[in-house]
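For this depiction, one protein chain was excluded, whereas all remaining protein chains were kept in their positions.
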Amino acid sequence: MADAQRAAGIRADGISKRFGDFVALDDVDLAVPSGRLTALLGPSGGGKSTLLRIIAGLDTADTGTVVIDGQDATRLPPQRREVGFVFQHYAAFKHLSVFRNVAFGLEVRRRPKAEIRARVHELLELVHLTQFADRLPAQLSGGQRQRMALARALAAEPKVLLLDEPFGALDAKVRKELRDWLRRLHDEVHVTTVFVTHDQEEALEVSDEIVVINHGRVEQVGSPNDLYDRPANEFVMEFLGPTTRLDGRLLRPHDIDVFADAAPGTVPAVVQRLQRVGFEVRADLRRTDGDQQTFWVQLTPGQVETLDLAVDTPVWVRPARRAAVIEPALT
Amino acid sequence: MAERTREDVLDDLDRVDRIDGAGSSGPDQPGEPDGSVGGPTPRPGRTRPPRPAGSGPVRWTLRLVAIGYVVVLVLLPLAVMLVRVFGDGLGAFVASVTAPEAVTSIILSVEVAVQSVVINTVFGLAAALLITRYRFWGRSALNALIDVPVSVSPVIAGLALILVYGQNGWFGGALAAVGVQVIYNAPGIVLATSFVTLPLVVRELVPVLEEIGLEQDQAGRALGANAWQRLWRLTLPSVRWALAYGVVLSLARALGEYGAVRVVAGNILGYTQTMPLLAAQRYTDLDENGAFAISFVMVAIAVLSIVVVAILRPKEES
């Protein structure tokens, strides 16, 4: 990635934010490349929303600087940061039509009427809400409202688009649709985008780059595959997907090979429970050597059949060759 | 409730508020409705972080203007009066409020207030139940009619009662024939007081009854409770706080009604003179401090009722 591209995106350096005794952000550095879709991923209360709001100017940091598109924005009020912000609960202007909602940013900038009309219609087309232009937000579904909010945020051509848990208030199906749609939209508009989510699947699916934030610190930055395959620590590994522990090492339950007979490097275990969930079978196993440790393995129904697994079946297991593994701490 | 999902910014800000709250404004909670007398009951809203009303100078200006306005308009005159109550010394104050005409006025006020509040409580409960639980022809009219006293001058209320129950009124003759004098007599005062306090109990009960709905009552019915048992054991206990402040509000208002009572009472010293009438009388007779003294009794009742309501109200939430 070119340095110039980094400079053109968002840079936040040394951001700290305390709320009384509570440390929301602890000396966080963040560099969001221009034109990319970046996810801030982490558990609730970890500080990722606070960071997003500091970038938008809706909160102020105790220390640190924010640079947006090469311009120092640390002291700028939100009005002058040229960011588009999308809220979890839409923040729709209830008394204004969909058209006027989208037009708002242009109206306060006193753009000519004709220009506003053209731009709003262009955006409504982009978010597939053209036929709803005259409706009130109350007459829209949650997903439609959030698309309206997106169009509204994009109207004044912001330098960056910030989305705070944009799909958090929607039900699972709409969520999934909007997620795909956001990805396609971004491929079309290419505006530098940061979105906050606590849903790792969402982050893995949609973003170009993921920043994992926990306890006010950045745990790891990387592409979705990087993070999944090479997690920096136990927290990232556990947050990004299911894990289990074998020999004290943390690894993914689908990264454990199961054999009917002993093989090099394997340890013996016995099946305690089999549970089929759709196309996946969860096998709870217990080691029959050493400390009788329990762990679980993710298998396909095909594997279960081939291995002829049932409760009390003895098996031999070992980590798969290219498994992502976090070794136990040296204590 | 999906919308209460706490994403972290709300968490964070809630923490700030807790800290702020502990540091500055004591018992304040975000979104906690304040005790209010007679106003619309604030709904127990979602807890939202309070946000500053602008930053720096704007915020301070707004705050000072608001506080200044309320203090100058209400608190300052009230404080001055309280000082002047004791202008002639404590002895004069005591003498003033224990004078025979003062004592009879206090007794009459209390008697009238109690009677009209009892009547309006029974009526208020019945009307609130009808409005919230039943649908019938004329329901909106009934609902609107209950609010009429709020928008009618108390003098008009008194006039209206005279026209019907006065000596030359519609029913005056018939009532006189059976030996009942309403106007210029205690029953007239009770009627006038009931008129002006009519909506208070109903308006406290209706939102609470709407909130609890019918399920409880239907469950009671399914368990074999009759209407009377359901009222006493289910409905009344669930609305007791709303009923309590409806009663407190009505009492406070009833003790202090002036205009309507003035019209129908005739202001007969020691007979139909309530506390407010006595206060006005004393002022007209140039006994300003005597008027302030009896007013002090009414201020004490008013402040007490505000405090009682403020204490009662938050209990509804839990």
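Every chain is named by a letter (A and B) in the order it is written, and numbering of its residues begins at 1.
The working rule: a contact is a pair of C-beta atoms (placed from the backbone, for glycine too) under 8 Å apart; a residue touches a chain by one contact, two chains touch by 3 or more.
Here is the rule we use: contacts and distances are computed from a predicted model.
Per UniProt, the protein behind the absent chain is "Sulfate transport system permease protein CysT"; the candidates were "Sulfate transport system permease protein CysT", "Extracellular solute-binding protein", "Collagenase-like protease" or "Ribosome maturation factor RimM". Here the missing chain is touched by one residue of B:Ala95, B:Val114, B:Val152 or B:Ala186, and it is B:Val152. The residue from B:Ser194, B:Thr235 or B:Thr272 that touches the chain not shown here is B:Ser194. Only one of B:Val117, B:Val201, B:Val239 or B:Ala252 touches the chain withheld from this view, namely B:Ala252. Within the complete assembly, residues 56-58, 77-81, 83-85, 87, 89-95, 104-105, 108-109, 136-138, 141-142, 145, 149, 152-153, 155-156, 169-170 of subunit A touch the chain that is not shown. Contact residues of subunit B toward the unshown chain are 1-3, 17, 20-21, 24-28, 31, 33-43, 45-46, 48-54, 58-59, 62-63, 65-67, 69-71, 73-78, 80-81, 84, 123, 126-127, 129-130, 133-136, 139-140, 142-143, 145-164, 169-170, 191, 194-195, 198, 206-207, 210, 213-215, 227, 249, 252-253, 255-259, 262-263, 275-276, 279-280, 283-284, 288, 291-292, 295, 298-299, 302-303, 305-307, 309-310.
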